[in-house]
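Right after this comes subunit A.
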Amino acid sequence: MDERKSDRLATLVFWIFGALTILVLGFIVVQILVRGIATAFKPSFFLGKPEAIKAGGGVLPMIISTLYLVALTMVISLPLSVGAAVYLSEFAKDGLIVKFIRFSLDSLATLPSIVFGLFGMTLFCIYLRWGYCLIAGALTLSILNLPVFLRSTEEALKLVPITYREASMSLGASRWTTTRKVVIPSAMPGIITATILPIGRIMGESAAIIYTTGLFIRNIPLSPVDTAAPLAGYIWYAQSEAMVPDYKSVVDGGAALLLVMVLVVFLLARYLGKRFQNKSHAGK
Partner candidate 1 sequence: MNVRKTFHQNLEDLYLELLKMAGATVEDVEKTRKAFDELDAETAQEIIEFDDVLDDFTIRIEENGIELLATQAPVAIDLRNIIVIMRITQHLERVGDLCVNISKAIKSISGKRILPYVKEDLSEMFSRSERMLLRAIEAFKKRDISMAEGLTTMDDAVDRINRKFLTGYDRESEEEIELAIRVVMISRFIERIADHAVDIGEQVQYLVTGKFAD
Partner candidate 2 sequence: MMEKKIAIDSLNMNYGSFRAIEDVTLDILSRHITALIGPSGCGKSTLIRCLNRMNDLIDGVRVEGRVLLDGDNIYEPTYDAITLRRRVGMVFQRPNPFPKSIYENVAYGPKLTGMRGKDELDYIVEESLKKAALWDEVKTNLRESGLNLSGGQQQRLCIARVIAVQPEVILFDEPCSAIDPVATQLIEDLMAELKKNYTIVIVTHNMQQAARISDYTAFMLVERQGEPGRMIEYGDTNAMFTNPKDERTERYITGRFG
């Protein structure tokens, strides 16, 4: 086969692979939207309270739970992972401790999320007697997402050229000042993108929260120690355990709603990331 033909063939094969990926993704998205979009945007659904045994319940407390959970998780895991990433990439000297930390993180990243759920339940809900509550779920999700957060924050920090650090140090800045005034600001767009993207995963996570946060509530959770029912968990609950006759439409509507929420977050992440990038390039 001559060079040109083989090149064309390869292009075609890879095009098919690419198209397949998009097709599968598109199929899922379209399926979910077609089935659920009508229910999802019915005010009685997304603004209503859930029903325990009769049809026509809404999911407002679940939406609030999800957002609350995401916010709490971010508040807990952002400082933790950025701090740890800064330590690993800026301060730690390559040695046994760093190797151990990395090994632990890699192991953590491979565990299935249900393990985190069971661990969170054992530690927070049972041992610490907190019961099902938002904070238990948020802590569990923080641990679950720590490896991802940390790794992507570290990548963002590593993308800051070493020459910036050298320039700052050579002007008589300490390592900490250099990190604070040069490295973190330069890495900010990356850090933002890196931290917002896992929000989608937090929103969609169910296994880690069904044993820690709660599955069903009727009222909007107010305090972090309240029991809550994030959308993803509720969908699972409605599908497998609920006694409402219209559970099918609750599941479909919930799924469509969740998908839309994740999509919005994704777009927001991209927008914010870009805006920060422009800002840092344009100076003050």
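Keep in mind that, in the parts below, a residue touches a chain if its C-beta (ideal position, glycine included) is under 8 Å from a C-beta of that chain, and two chains touch if they have at least 3 such contacts; residues count from 1.
Quick note on selection: all candidates are chains of the complex that A comes from, given by their letters.
All values derive from a computational prediction rather than experimental measurement.
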Would you mind flagging which of 1 or 2 touches subunit A in the complex? 2
What residues on subunit A touch candidate 2, complex-wise? 93-94, 161, 163-174, 177, 181-182, 185-186, 280-284
